[in-house]
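Missing here is one protein chain; the remaining ones are kept as they sit in the complex.
Each chain gets a letter, A, B, C and D, in the order it is written, and its residues are counted from 1.
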Amino acid sequence: MIWLSQHPLSVLTFLPLAGAAVIAFLRRESADRIRGVALAFSLATFALALKLFLAFSPNQPGMQFVEYRPWISSPPIGYHLGIDGLSVLLILLSAFLTPLAILASWASITSHVKEFFLFLLALETGMIGVFVSLDLFLFFIFWEAMLIPMYFLIGVWGHERRVYAAVKFILYTMAGSALMLVGIIYLYTVTGTFDLEVIEGLVAGGFAGLSGSAQTWLFLAFFLAFAIKVPMFPFHTWLPDAHVEAPTAGSVILAGVLLKMGTYGMLRFCLPLFPQASREFAPLIVVLAIVGILYGALVAMVQPDMKKLVAYSSVAHLGFVVLGIFTFTMAGIQGAIYQMCNHGVSTGALFILVGMLYDRRHTRQIKEFGGLATTLPIYSAFFMIVALSSLGLPMLNGFVGEFLIILGAFHVRVIYAVLAAVGVVLAAVYLLWMYQRVFFGEVTNEKNRKLPDLTDREKVILVSVVFVILWMGVYPQPFLRRLDLSTAHVIHRVKHGPASYALQRTPPPAEPAR
Amino acid sequence: MITVQASDFIRILPQEILSAFAILVMVFEPFLPSSRKVVLGWFSLLGVVAAGAAAVRTSYSLGPAFNASIAADPFSIYFIALFLLVAALCLLGSFNYLQRDNINHGEFYALILMGTVGMCFMAASTELIMIFLGLEISSLSTYVLAGFKRHDGLSNEASLKYFLLGSFATAFFLYGIAFVYGLTGTTNLMTLSERLSRTGTGGTPLLWVAIVLMFIGLGFKVSTAPFHVWTPDVYQGAPAPVTAFLSVGPKAAAFAVILRIFLGAFHAVGSVSFQMLWLSAILTMVVGNLAALWQSNVKRLLAYSAIAHAGYVLVGIAAGSAEGVSAVLFYLTVYALMNVGAFILIAPIAGTGERALRVEDYTGLGYTRPGVAACLTVFMLSLGGIPTTAGFLGKFYLFRAAIHAHLIGLVIVAVLTSVVSVYYYLRLVVVMYMREGQPQATSEPLPLALRVALATSVIGIFVLGLFPLLLKKKGEAEASPRHTKLAQVR
Amino acid sequence: MIAPLFYIFAGLAIVAALSVVLQRTPVYSALSLILVLCSLAVIYLLLGAQFLAVIQVIVYAGAIMVLFVFVIMLLNARQESPTDHSLFARRLGLPLLAVFLAEVIFVVVGHFSGTVFAAGATFDGGPGAVGGLLFRNYVLPFEVTSILILVAVMGAVVLAKKQL
Amino acid sequence: MVPVSHVLALSVILFGLGAAGFIVRRNIITIFMCIELMLNAVNLAFIAFSRYLGDPDGQIFVFFVIVVAAAEAAMGLAIIIAVQRNRQTLSIDDLDSMKL
Partner (left out) sequence: MATHSDLPLLLLMTLAKVVVVLGVLLTAIAYIVWMERKVVAHIQSRWGPYLVGPHGLLQPLADALKFLFKEDIVPDEVDRPIFWLAPLLAFTLAFLSISVIPFGESITIAGHTIPLQITDLNVGLLFVLAVTSLGVYGVALAGWSSNSKFPLFGGLRSSAQLISYELSLGLAVVSVVLIAGSLSLREIVEQQRGLWNICKQPLGFLLYFTAAVAETNRTPFDLPEAEAELVGGYHTEYSSFKFAMFFMAEYANMVTVSCLATSLFFGGWLGPVFGPPLVRSLLPVLWFALKVLAFLFVYIWIRGTLPRFRYDQLMGFGWRVMLPVALLNVLGTSLIVAWRSV
């Protein structure tokens, strides 16, 4: 037990996997017990994550709760875990969304229940693992391993074109990460370690082994992987397919967490490790991000399918995040991180809402609906709040993030801020227009007249989401406070490049003894 | 007169024991009724285990034997252990198959053992004559095994194609040896290496010719492009457990020979063999992976995948370093586990006469036979190189060695093609889990022997995927301190 | 004495080898091959390898080729019918092969240009010499050959016997 | 005396003819015979080198090649018989039942 309390990150990471293992031994027929176990484990994980979040000290620089243990001695790969403000938020987000996803699929998943929840929990381990790894190799393992459960979630429990979507998803992501693997190995051959902190220290100390062109290529290798994952504008085509075809839980996790891994990777790896290249490529990336914002918004506007609309809105929102990151300003990056969480919560919630409607009507076409506000009043109210959060209404969470990002962009170039603001307006247009068509007016389709309103389980989900939305909108301080040092650190690294940063905050782990 | 000592015999103890068991199998064969031939199978398995024990014994008295024509060094012990593992898995996987397809003849087991003997000799020999003989023993055994379903046209055809192209390749290999001999006056690898570096004949075009010829010959055996054309037909036509055997055993043995010859004896020659390996690696990876995309027959699909994997191994060899060698050794073991596993699993799925072999036949298998499908999924993921499976770490080590040797372009081709490969590996997973319908595949329960073999492979894949050093340390011992030591005996 | 004989039999061997390749009837190919083998045996003899020359005739011409002829007769293999299945192989393979072999000849001739065989004082190609080597230096390969032959026998029986 | 290169040239020519025959011929028995032709070319090279180096070891190789050729012949012809029995053909072009 003492060991467990001393290794909170390991426990947190592998608790869901333990749950998956338990489920593996449950009988296939007892579906409810399986669901219960899954929920219990995910809630336990969430509790742990919350405890970790609270225990995380906002004033202490560097990584916290560090665990180090040599794993493979040749090449020296360490089981190196640790979190900073950035990861603690994302872990919390993952741990929060997983129980919601489980609840959201409680009734809608009826076939192969056992496998479904098994994969879902395994997926959670993968996600948390990605956020806690401080060893490039370990990170890569979680990064790739996570694809498999997601692939199954989409491919087995998805909608009509699920196989296509699943394969497209996995191939796109793997193509990107394959090059990242080459980059990681190359980085290792140059520096002799996979340890993120050690490499970062070397780079900051003006490490001579990494020439300018090597840095550029490495940056591109890493960035491509992350850009595909985000997805940034020209690499986004897998996203609508995957989101639309995935089951609700899949979409929630996909939009809520998986996309964040891309932006997380940029912050964690691209910027600190390759500062010079990051600075060089920033203008191009910012432009792409803005294109993504506008393109995503415009395409979302014309979607006849609600889920697809939400999916494209993700492209736009993540454009914001990338824009914020590559402003290299405190406000921009903080806003970006905050927006990552917001998007996770509100888009996740939107997918859950669309999923609920789909469970009732087995369609997501906007034209099939109309006047739902009269038949489903509670549902409509929740939908409204979430939609407003997503479009960035002040007092709700979306506003804080978008505001900070636009602020950051403003510092770089005014035109960026203006264009981003146009994106915000467009978001309002497509969300509200959709809301209007679906919920207002007369009930046009007879099938919609007799729909049951929310069940208690659904209410629990939505209430918790709305609670978070409000809290994050009204009182962002607890979150932002924990980001300060991490953000400052990233900015320092990227701005001052390999020039002067000599501060070694945590001693690099000693070379493992044989 | 004849200077043969007792230690000489201890240094080839595994081979001796295997041969003895093979002969005993033949002796007992006529006395067993057809229904009880499986006893011979278990007996052969016993022989493999005994040979394993013998290999342990041999590892305590390392050194050259029989006038330095063979060496018991860590390198050879490693490969012998690998071959024994492959033989054991294939034996376990074949018991039921033989009975079911009514080809339950004792010769099968004897041939598997003999083939293993040949492969052991290939890996252990430091004399080109012995390598050649080992190659022939393993080849002849596998030619017969490929055609073991005598009344099946496909099996005949496989056997014939394997035989014709194999002999063709052998001729090239031999011709290469002839030129090496003509140039250096020796066929002993150690002497050869010495003479090459001492006389500086390394650069002569004649040696290049010899190297190219030998590489063509060995390239056929490991099925690198463009010498791979036989592979799909042979793998498809041969009985599935045999395919398992010949997709790994002779291939690994030929790689052992390539390592010994190209990195050991010819290391002084350098550039030509490197260019060749490099080019061949790229071609093989691209051809194997792209061709696999269009296959609808599972065995053919895996055949092209096996071609592609030869390409990955070549990446490690092209690195030309001790690191590369150790990566290759590790990878070959991993490859053995996953490929043998996949092929022996195909057999019970395909049913009597191997009817259900199309990818579509696997529809819904994930639900009708969850265990089988899960195993197959593990093999596919490992073949595709997904982390936490050994397949990933294997590739990782190969790529690391190559990047260390500044072969970045090669590695990029390798990773991209391996992404392509994920597509076709996942096709099986897709049909098993994501398509509705009743599987064409049979649903008889797996026999115990097969379960043991599969469990070994799956557990091995995960254990090596997470704790590679259990094996990797060994692999490194073999390759260190310098790869040039390969041909020498400590 | 040796040189003219060599060129005569070398020429014979080439012509016969061409005939092996060009004949459409397997029996003719087989007979041409026997001719090649015998010419080569003579060349071996000229090069001082008496034992191998005789072995060549006994084993190759007398056993292996008999087996071929026997199988040709058993399967009644008559003239092969030309097909264009292999057009690709011919178009691509033959030129490649030709280029490669021309290069090999060029390299080989270049490498050994001007060298003649040393006067064969140290060279003994009789059965005693070969046998001595075989049982002293090459005793392991010799013994391993028995495994090879066992495999071949077993294989031939497994594949060709009517009833096992 | 005959120059070494002439003997080797003969060897290469024979090898090449064998390889060409392997590609061109359609009858599997003939193809097999072409392989034998190649092996003989190899043997010739060995004997030439052996004589050239004054080293009898090369002859040992020839001895083993002949033994192997015999084993291969036994095996190969058995395979050919098995094929003929099941497929009633000796043409390599008819043995294409496995394309895709």
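Everything that follows uses one rule, which is that a residue touches a chain if its C-beta (ideal position, glycine included) is under 8 Å from a C-beta of that chain, and two chains touch if they have at least 3 such contacts.
Please read these numbers as outputs of a predicted model, since none were measured by experiment.
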Requested in this report: May I ask you to name the displayed chains that the omitted chain touches in the full complex?
Outcome: C
Query - Residue among C:Val27, C:Leu97, C:Val116 or C:Val157 that touches the chain left out of view - result: C:Val27
Query - Chain not shown: contacting residue from C:Leu47, C:Ala61 or C:Leu134 - result: C:Ala61
Query raised in the report: Which residue, C:Phe51, C:Phe112 or C:Tyr138, contacts the hidden chain when the whole complex is considered?
Result: C:Phe51
Report summary line: Had the left-out chain been drawn, it would touch chain C at residues 1, 25, 27-28, 31, 34, 50-51, 54-55, 57-58, 61-63, 66-67, 69-70, 72-74, 126-127
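The rule is short, and it goes like this: only the chains that are shown with their structure count from here on.
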**Report entry** Pair of chains joined by more contacts [C-beta pairs], B-D or A-B
**Finding:** B-D
**Report entry** Centroid distance [mean C-alpha coordinates] between chain C and chain A, Å
**Finding:** 69
Report summary line: In chain C, the residues touching two or more other chains are 104, 108, 111, 137-138, 141, 145, 148, 151-152, 155, 157-159
Query raised in the report: What positions in chain B touch 2 or more of the other chains?
Result: 129, 133, 136, 140, 143-144, 147, 150, 159, 179
Report summary line: The chain D residues in contact with chain B across the complex are 8, 15, 18-19, 22, 28, 31-32, 35, 38-39, 41-42, 45-46, 48-49, 52-53, 55, 57-58, 60-61, 64-65, 68, 71-72, 75-76, 79-80, 82-83, 86-87, 92, 95, 97-98, 100
Report task. Mind listing the chain C positions that touch chain D in their complex? Result -> 2-3, 6-7, 10, 13-14, 17-18, 20-21, 23, 26, 29-30, 33, 36-37, 40, 43-44, 46-49, 51-52, 55-56, 59-60, 63-64, 67-68, 71-72, 74-75, 77, 80-83, 85-86, 89-90, 93-94, 97-98, 101, 104-105, 108-109, 111-118, 120, 122-125, 129-130, 133-134, 137-138, 141, 145, 148-149, 151-153, 155-160
Report summary line: Listed in rising order, chain D residues that touch chain C in their complex are 1-10, 12-21, 23-27, 29-30, 32-34, 36-37, 40, 43-44, 47-48, 50-52, 54-57, 59-60, 62-64, 66-75, 77-82, 84, 90-93, 96
